[in-house]
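The structure appears below as structure tokens.
Only one protein chain is missing from this complex, and each of the others stays in its spot.
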Amino acid sequence: MAGNTFGRNFVVTTWGESHGPAVGVVIDGCPAGLEISTEIIQAELDRRRPGTSAHATPRREPDQGRILSGVYQGRTLGTPICIVIDNRDVRSGDYDDLADKFRPGHADLTYHLKYGLRDHRGGGRASARETAARVAAGAVAQAWLDKFGVNVLACTRELGGVEATETDWGAVVQNELLSPDPSVVDKMKARLAEVKRVGDSVGGVVEVLVRGCPAGLGEPVFDKLDAALAQAIMSIGAIKSVEIGAGFRAARLLGSENNDPLTPDGFLGNNAGGILGGISTGQNIVIRAAVKPIASIAVEQQTVDLNFQPTTISVTGRHDVSALPRIVPVCQAMVRLVLADHLLRQRLARVEFD
Amino acid sequence: MAGNTFGRNFVVTTWGESHGPAVGVVIDGCPAGLEISTEIIQAELDRRRPGTSAHATPRREPDQGRILSGVYQGRTLGTPICIVIDNRDVRSGDYDDLADKFRPGHADLTYHLKYGLRDHRGGGRASARETAARVAAGAVAQAWLDKFGVNVLACTRELGGVEATETDWGAVVQNELLSPDPSVVDKMKARLAEVKRVGDSVGGVVEVLVRGCPAGLGEPVFDKLDAALAQAIMSIGAIKSVEIGAGFRAARLLGSENNDPLTPDGFLGNNAGGILGGISTGQNIVIRAAVKPIASIAVEQQTVDLNFQPTTISVTGRHDVSALPRIVPVCQAMVRLVLADHLLRQRLARVEFD
Amino acid sequence: MAGNTFGRNFVVTTWGESHGPAVGVVIDGCPAGLEISTEIIQAELDRRRPGTSAHATPRREPDQGRILSGVYQGRTLGTPICIVIDNRDVRSGDYDDLADKFRPGHADLTYHLKYGLRDHRGGGRASARETAARVAAGAVAQAWLDKFGVNVLACTRELGGVEATETDWGAVVQNELLSPDPSVVDKMKARLAEVKRVGDSVGGVVEVLVRGCPAGLGEPVFDKLDAALAQAIMSIGAIKSVEIGAGFRAARLLGSENNDPLTPDGFLGNNAGGILGGISTGQNIVIRAAVKPIASIAVEQQTVDLNFQPTTISVTGRHDVSALPRIVPVCQAMVRLVLADHLLRQRLARVEFD
Partner (left out) sequence: MAGNTFGRNFVVTTWGESHGPAVGVVIDGCPAGLEISTEIIQAELDRRRPGTSAHATPRREPDQGRILSGVYQGRTLGTPICIVIDNRDVRSGDYDDLADKFRPGHADLTYHLKYGLRDHRGGGRASARETAARVAAGAVAQAWLDKFGVNVLACTRELGGVEATETDWGAVVQNELLSPDPSVVDKMKARLAEVKRVGDSVGGVVEVLVRGCPAGLGEPVFDKLDAALAQAIMSIGAIKSVEIGAGFRAARLLGSENNDPLTPDGFLGNNAGGILGGISTGQNIVIRAAVKPIASIAVEQQTVDLNFQPTTISVTGRHDVSALPRIVPVCQAMVRLVLADHLLRQRLARVEFD
């Protein structure tokens, strides 16, 4: 139980089901005196908001984040910050015929087996809607990161098998798929349209880049910065793999190739992805995560009902064709939460604080 | 600070530096009445022990695990179990000329930047020797898993670019490289010998398979079972990527390919790797992790000294050529710790306990 | 930071300032399948509600607890339960002239020193209004305790120097001061009226009695049941002392007097207050706590302003004359939270669960 909290000193607890009254988050441990506004939270929520693209769910949620506590006259009080996002455009009726069937690739079965009961409407707690709360918290975390000049970028590195081979971070915000390579955007869109036509879905790869991270973040041995990032990223529903720096490729390098040589001007290379021994080096931190295809598809699939009798299912509610690009700001938010926590923890590392 | 503890209810804290008097572990939260002996701990420690192969460090450590508390008359008391493993074959002199240089690919620099001082001898706390304590704890965890029939297997899936394409779990313990494919063992050995000759090192891939895991383990939303496994595995020094089930491959599948259909007889396929929505399905859990090449190599590398002046380094101490196969039981131990913790947590999931 | 969470497995986080939009609580770790309704929460909130007596603040708050998550069709889902209580009857203007003065006996100065800024309106986070959230959580905890037949009673043992020497637990709910001794109620009321007339305030003693607590609750060594209760009770703003069983009196007894002899029919005596070695014995648990007089008084007092210049203050807002009896359900709630948590933890104590 009690797995809805993340972080040790910058502590985030999300709550809420997809079709309940609201989702939300409590942030405990945000330092006092930080400038926070509804606007900076809303800006991030808008990036994750549904109903904004042809490829995304048409569920129309204004996703207004309301701050209920912890902020006074535009600054944090040092007390818990509660942010609530109401659920408005709920069409629970769409899910009536899913109440007694388990959707393949979904948490329906496992929640049922774990708890003995579940809120089947819209996936309940397992809905991606829960990530709106993470994004709101990530916006607060970023305000804290700003004090250190830490910048967290994220993009769609691959979508439906189409890879972005070029990297222009400035281009990311200029296309709705958040590709860092403008030349592949049309190909990605075509792939999404093609898959949507046949009622299927695709996955892809998210890349997160952290610039300006101070050296020294990360706590040996179990709370290494890369371990914390791995947990953070893998805790997002659709993610099935995570890698840091050279990642999987490191398995096939020689030590002499993989080690990043040190010079007075810094490292030559960044196979380490900005983390050595679980502690940030001051270089860019590079994380990649594989996103599985959306499990809700119109294509008919074999499944079982509540009595474990065979049946078929075709999920026809309002769903994205791909978790990308909407999952990109969620990954970004999770990385922000990790860094916000470890920036605080690093204040405790030495007798002399500087 | 305070990152040396893992788990929420089955709580493991390791301590110790490579060249200090000892390394060890305290396990708090192990249920009372469990049969534990020095022998079952020793058996696991022996699997990780150095000095047992031509490819591994010749450091000769008996690695005797002594139980100092928490066990009485062969059974756990419900009180903390402290296990100590003395450091015996310490040749700190080997590291004298490393005291004022940062080894590339190592935590030397980052510990220095984080803490302002470090125990440079043998890597100090960042040494792989710390993992002996994890392995000892994993043996205790396994005794608890045994009550549920949970079996955690692990193997060397790839080594120095040589992949084990066949999978015979029975073969794993019959070759010293822990390959599940006996046909590639000689090729792996040749690769290790070749690399050793030139003073270099290689990485590889570890695979962990969990059989008999009950459905229902894992806590939404941040403590999903896969998130906990990702943190656990990524907290091992040399690991740079982790994936569950289809893993990275899922990014390139269609939803209709990736979803595992449900039938009254179970799932057809296991792309989910035994985990849906962060909760175990009852299928096998499949984890793969990429291991980077050992950073300590005789090949001369560029680096800097404590004054950040350029210099070169050739690490000639006693080192493995590859973290595999010795890292395999460490991965196994970490998975055991995760499952032991979540088996306890699952006792709390419902009003009615069964 | 991050001190707004209580409990390890039944985990409660409160949030909210007195004059912000709302106060509330997130409960994470409540087992799935528990029957919960708005009504059982409201019944407890009503017991703590202001504006119901001549001696209490006339602030009129409906204190409606709204469940925003974690409950579906009247049963807990195993997911976090968020309960919100809006702040309605806020007269922040009453506090305008307190913005630049520190009220003696209040947290005004210490919040200022700690955080560098504060929400002075109504005491902000330090307001007793925060305890409404605890009471709501306590109602959920009690639903869980009901499964074990655990009953938590509480009363006003002493008020303004008037002691309740008799103990009739049935009488407690029949007088508005929650005295277990009906014969002293008039005297207590007279004392309150007298003190109110002169613009002063009084304290008293709360007693909590737990009936039906199973043996075995409490975790050696730092999370002893009495240690957890002491933290829980002392975390209530106005409480300055806490004792278990014979409490302070035990300091003056002989061992032969203080030890409760054991017989096949149970203990003879309960100086231990139901707890031995930090673990419940199965007897009644008895806790007493001293409540200081309300710090907000009309009597003029010496104090300093924000520039630490001398001034005087007379606090004339809407305040209770005594924290009792309204603090009684708060103590009750905190004891419920402790027991709810330890009932869960006890599920983890042994290999064999029964």
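Per-chain residue numbering starts at 1, and chain names A, B and C are given in the order in which the chains are listed.
Following the convention adopted for this analysis, a residue touches a chain if its C-beta (ideal position, glycine included) is under 8 Å from a C-beta of that chain, and two chains touch if they have at least 3 such contacts.
The model shown is predicted, which means the values in this text are computed figures rather than measured ones.
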**Q.** Residue, one of B:Asp119, B:Asp181, B:Glu207 or B:Asp320, that touches the chain absent here
**A.** B:Asp119
**Q.** Where the unshown chain meets chain B, residue by residue
**A.** 1-5, 8-11, 13-17, 20-24, 26, 28-33, 66, 68-70, 72, 75, 77-82, 84, 114-119, 124-125, 344
Q) Which chain C residues touch the hidden chain? A) 1-6, 8, 14, 102, 104-107, 109-111, 113-116, 125-126, 130, 158, 161, 195, 200-205, 215-216, 218-224, 226-235, 237, 240-264, 268, 271-273, 275-282, 290-297, 299, 301-304, 308-310, 345-346, 348-350, 352
Q. Which positions on chain A touch the chain that was left off?
A. 9, 29, 31-34, 76, 78-79, 144, 147, 220, 344, 347-353
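We adopt the following convention: only the chains that are shown with their structure count from here on.
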Q.
Can you tell me which chain lies farthest from chain A, using the average of the Cα atoms as each chain's centre?
A. C
Q) Based on Cα centres, what is the most central chain? A) A
(Q) Counting only Cα atoms for the centres, state how far chain A is from chain C in Å. (A) 38
Q | Rounded Å distance, chain B centre to chain C centre (Cα mean) | A | 46
Q: Scan chain A for residues touching two or more other chains and write them down.
A: 1-5, 8, 14, 114-116, 125
